[in-house]
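Report on the following structure.
Removed from the display is one protein chain of the complex; every other protein chain stays in position.
The first chain written gets the first letter, and so on, giving A, B and C; residue counts start at 1 in each chain.
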Amino acid sequence: MRLVFVIALLAVGVAVSTSGAVGILRMPDVYLRIQCSSKPVTLGALPVLVALVIAKGPVSSYGGRALIVAVLLLVMNPLATHALARAAYSVGIPMWSGAVVDQAAARAAGPTAAPHPGGGQPADREG
Amino acid sequence: MTLAIGVACLAEVVIGALLLIRVGLGPTVCDRIVALNTLSTQITLAVLLFAAFADRATYLDVSIWLASFSYLATIVWSRYLERGLL
Amino acid sequence: MFWAIDYACLALVVAAAVLVIRLRNLNGSVMALSAMGTVLALLFVVLGAPDDAHAQIVVGSIAVPTLYLIAIAKIRTEVVNEPELGEQGDTDAAADADAGRAGSGGDR
């Protein structure tokens, strides 16, 4: 019974990670690749960690280490991806030609963008 | 169960091969950093699974180091892209 | 099973090394070097040396590429732009020109 759970969770994790990797390989744009880096990989890592905890028991040294790795993944992966997406936007890497919305550019090009470039909150209060 | 964990470890390494293609192919440096970040995550999982496969809990610390330092590298390199490192 | 993981890691390391010497973009070469260091850390764990894997993670996949990036950033202010240095027969300039970004940063 435990074996079935472990194999199922490992299969789910590996499948989701594979989909993320194929997305990174196939997507046409840096920003779409960052999307494929962030969410499917985090979602693919967590079932593998749960499978490891189930296979080795939660009170062994595997459980604690898997918990630390899960917390690090959940905290640091969005942070790193956000920093990377911001850097990619600020050096001006072009979007895919099929992209339909660019909210940061729309906010920067707004009528009150000159005193607060980038942040829209004070401008909204003025207007 | 050991065999299943070993097969999963091998699968993570094969996913790393897919990401290495993007490291070689990526038109900009940001693509390469994205692929490298994902590769670090996959290698972290592979180290965890290999520790369970070889039944040594000593190997688990390597994955914690990898998980904490690879994101540091990603953040440092994105700062380098944004403003220059010096 | 052990040998399958071992040979997969070896294949990845050799492929990353080929990427290091085949890419004409210097930043891309540094990223391939970092990928090689990361996969080499997994290979060290597989070969039964976790302490070497610790050192290799910190040194090979983070410290050395950061050193290279610092060197590239310092050189770029001194040397005028000569991107295809030492690469005689490359015809894949379209791959890097495909980015098509405006700005003077070159391949940044």
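Things to note:
Just so it is clear, a contact is a pair of C-beta atoms (placed from the backbone, for glycine too) under 8 Å apart; a residue touches a chain by one contact, two chains touch by 3 or more.
Basically, contacts and distances are computed from a predicted model.
The listed choices are "Hydrogenase 4 subunit B", "NADH-ubiquinone oxidoreductase chain 4L", "phosphoenolpyruvate--glycerone phosphotransferase" or "Protocatechuate 4,5-dioxygenase subunit alpha"; the UniProt protein name belonging to the chain that is not shown reads "NADH-ubiquinone oxidoreductase chain 4L". The chain not shown here is in contact, across the full complex, with B, C.
From the options B:Ala11, B:Val34 or B:Ala54, the residue with contact to the chain not on display is B:Ala54. Hidden from this view is one chain, which touches chain C at 3, 6-7, 10, 13-14, 17-18, 20-21, 26, 29-30, 33, 36-37, 40, 43-44, 47-52, 55-56, 59-60, 63-64, 67-68, 70-72, 74-75, 78-80, 82, 85-87.
Against the chain not displayed here, chain B makes contact via residues 54-59.
Note that only the chains that are shown with their structure count from here on.
At the centre of the protein atoms shown, by the Cα-centroid criterion, sits B.
A separation of 23 Å divides the Cα centre of chain A from that of chain C. Inter-chain centre distance (chain A to chain B, centres taken as mean C-alpha positions): 14 Å. Chain C has residues 99, 101, 108 in contact with two or more other chains. Multi-chain contact residues of chain B (touching two or more other chains): 28, 33, 51, 61, 81. Interface of chain B with chain C (complex): residues 3, 6-7, 9-10, 13-14, 16-17, 20, 23-29, 32-33, 36, 39-40, 43, 46-47, 50-51, 53, 58-59, 61-62, 65-66, 69-70, 72-73, 76-77, 80-81, 84-86.
Against chain B, the residues of chain A that register as touching in their complex are 2-3, 6-7, 10, 13-14, 17-18, 20-22, 24-25, 30, 33-34, 37, 41, 45, 48-49, 51-52, 55-56, 60-62, 65-66, 68-69, 72-73, 76-77, 79-81, 83-84, 86-88, 90-91, 93. The touching residues of chain B, counted against chain A in their complex, run 1, 4-5, 8, 11-12, 15, 18-19, 21-22, 28, 30-31, 33-35, 37-38, 41-42, 44-45, 48-49, 51-52, 57, 60-61, 63-64, 67-68, 71, 74-75, 78-79, 81-82.
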